[in-house]
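Here's a structure for you.
Incomplete set of chains, arranged as in the complex.
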């Protein structure tokens, strides 16, 4: 790539204000002129750039907005506009995907080829240097539309909901399922890989015995609504078991799943589940009980 | 499309919910100013119940509200749905189960946040039905979501004495070969068996 220096004049439409006062400040930088076809405040550019799915999308936008014929693009005009976006984005130091620059180079190349006098005989299909670009734009546009169509189609859990009835009287035979622990672990490893991307989640903590005990304590407490602190400990488990239970209770407290109650100093401590089932949530518990 | 009737809305809600709905929850489906009277809702429920008579579903009032269920008369046939194929667990189910095992007690919303995908009612119910998972409490949040944990049955099935016998997450991470392609293969199998079953 020749790495051109983008030296396009800012469009004629954007007159600098006579007094020279900046029309906008973006991140401390003063702008004295607005790009002509940019009907959005430069502030919004970052958001704006996010709104484009790449250079083809941006080009299409420029073409469609001006009702230009996609099969007969005025390359000089479009190139100029496209460059202005690219330039502005660079000035704003927005992270610009390399694809945008590649497209810029391609546009410049097409433009220069159009400026050159044509040799008298060229192969026919190479006639219009814009052909490849126009083909790509059209191709992209049809899939862009198809994506919108797909988005508009009724979707499960969004526009339509699968119907489901309870089956209290159905005796379900214990299904023979063939799952190995390995498969389960592979699934977990997949989840972790994905969770690493979304980074919002930490799936690191590993005290499984504590996790297990948390479930056990919570189940015991929920059943009774509350429970004497001491009853949750089973001395026969030995010191380690007691420590695990204690850690589990601390973790439950931290997650706001239980609270401790004590009427007066030195009185017995009670552990209570913070939430009681919502009317509708009974089902979940009931479902498993049957 | 004309506005659906109160009855249609109630019917749709009961069918979509997958759990009993109280009259209050049914009324909450309507925007302020259009909330029907409890008596009107009850009436619509009764009309519906009559319409469902003799069909493949019935409307019943349970402790926590009304639900649509498959009547006993049809159960013997319906039960064969689960007899037929020794099912493979779907990937979604395996992942959900694994997350519950490692992160219990956990709500459905939290599982969804980790998986980045909706966890269907049918899937949760399936895990509950197998008794691999149970509800151990509720989180103090709007809607009081249930907290799920694994069960003894789950441990037995996988031959574990306790959860501690599961490898640590770090060890699992080490299992990974980069660019694991197990995926492609798995999906093929599933699709193949699915299409096999569906061919007429």
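The letters A and B name the chains in turn, as written, and every chain counts its residues from 1.
Keep this in mind: contacts are C-beta pairs under 8 Å (C-beta built on N, C-alpha and C of every residue); 3 or more make two chains touch, one makes a residue touch a chain.
Quick caveat: nothing in here was measured; it's all calculated off a predicted structure.
Colleague: Each distinct chain appears once here, so what's the real count of each in the file?
Modeller: Taking all copies into account, the full complex has the composition A x1, B x2.
As a convention for this text, only the chains that are shown with their structure count from here on.
Colleague: How far is the middle of chain A from the middle of chain B, if each middle is the mean of its Cα atoms, in Å?
Modeller: Roughly 26 Å, centre to centre.
Colleague: With touch defined as at the start, can you tell me which chain A residues reach chain B in the complex?
Modeller: Counting only chain A, the residues touching chain B are 157, 161-173, 175-179, 181, 183-195, 198, 200-201, 203-204, 206, 208-209, 211-212, 214-216, 218-219, 221-222, 256-257, 273-285, 287-288.
Colleague: Could you pull out which chain B residues touch chain A in their complex?
Modeller: Checking each residue of chain B against chain A gives 12, 15-22, 24-25, 57, 62-65, 67-72, 75, 78-79, 82-83, 86-89, 91, 94-95, 97-99, 101-105, 113-116, 118, 120-122, 124-125, 128-131, 133-141, 143-147, 149-151, 157-160, 162-164, 166-170, 172-173, 175-176, 180, 182-183.
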